[in-house]
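Here the complex is missing one protein chain, while the rest keep their positions.
Up next, chain A:
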Amino acid sequence: MADIGHRDMAILSKPEEAGNTNRARIGRLGLESRQHAPGWYQALVLAGGVLAGLAVSALILMASGIGFAELANEFVVAIFTNAQNVSAVLTQAAPLLIAGLAAAVAFRVRFWNIGIEGQMIMGSIAATAVAIGDVGPEWARLGLMTLAAALGGLAWMLLPALLRIRLSVNEIISTLLLNYVAFNLLLHLLYGPWKDPRSSFPYSQQFDAAERLAPIGWQTLTYALPLALVLAALCWWLLNVSRVGFFTRVIHANPKMAAAMGLPVVAVTLGAALLSGALAGVAGFAVSAGVEYRMTQSFFVGYGFSGILIAFMARNNPLGAVLVALFVATLFVASQSLQVFYQIPGSMVQLIQAVMVIAVASSEFFIRFRIRLVR
């Protein structure tokens, strides 16, 4: 019964927090939980968290020998005043956004999909199979590749989703471990049957023109970006407008109550998990057909973590994910140039991402509580 204890704490959201509220005192300061924080305040706090994270990140980078002026130049001036760089950021943002949507859809029903990278691999393998096998007429090729990618990702999710729903097998473990299975399958294909016939390097042959996401006519941008934006809009409609979206909110808040109210808990959970897998598959396709034009050994690296990060920072809101994906993409692009020009190790990017996550997660504290003077 411990988890229903919050009723007689009337105001505090959780019983454990009741203890903290009273104990966590900083000198003459006390904490008080908020009943409701207005939207503008939440946005303000979130922005504050992002700023704090940026400040810490800047300090870390400065500590590793980059001047403040150079940092400002790399992150702000160079990125936003140069069309080529803007294009690089947008190109990078597209697959990140799709991966973020994949995470958000699953997290909305408390299905912790840690296997986005595995599903991306399977999506890309399926799309590459269509490309290599020249399946269907050329005009339909890209559509078929997208569909194959979605099905590939979805199929990879089927097992963990059913195991979780039927046998309560923890999806964190099953989706994570299937990443390794998918990766080894990828290596098998790239070192074996799908080795590039021209160079004998372990990556697939280049996609034909009809198998690539076409440039939209500005800089190097491809249709991967519009695809990602359309998917974001669809996810927004599904999660925030439609009836299913309402169901996901109830299931997220209290699955037992949702079941007692007769909501299709199993169907919605399964559907969200499969959709998450399908979106991840499409993300894999977007990298292969929109950036690299072939399937490589490492096209997926980092997207799983970044997708989770994006969903988390956007609070599983698809429109928020658009902004966060742009932000993360900026980080990626700026760090790439830092790596090249200042010899900053690549792991620094991950460090900065982690700092941002911690900063945003901590900012939640100020939404839940208010600090007050205690007499």
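Heads up, the rule we're going with is that a contact is a pair of C-beta atoms (placed from the backbone, for glycine too) under 8 Å apart; a residue touches a chain by one contact, two chains touch by 3 or more; residues count from 1.
Heads up, the rule we're going with is that contacts and distances are computed from a predicted model.
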item	value
Name of the absent chain as recorded in UniProt (options "Spore germination protein", "Cytochrome c-type biogenesis protein CcmE", "Stage V sporulation protein AE" or "ABC transporter ATP-binding protein")	"ABC transporter ATP-binding protein"
Identified contact with the non-displayed chain, of A:V250, A:L326 or A:I367	A:V250
Candidates A:A140, A:L187, A:A260 or A:V301 - the one touching the absent chain	A:A260
Contact set of chain A toward the excluded chain (per top definition)	1-11, 13, 15, 18-19, 21-23, 25, 30, 32-36, 241-247, 249-250, 252-254, 256-264, 370, 374-375
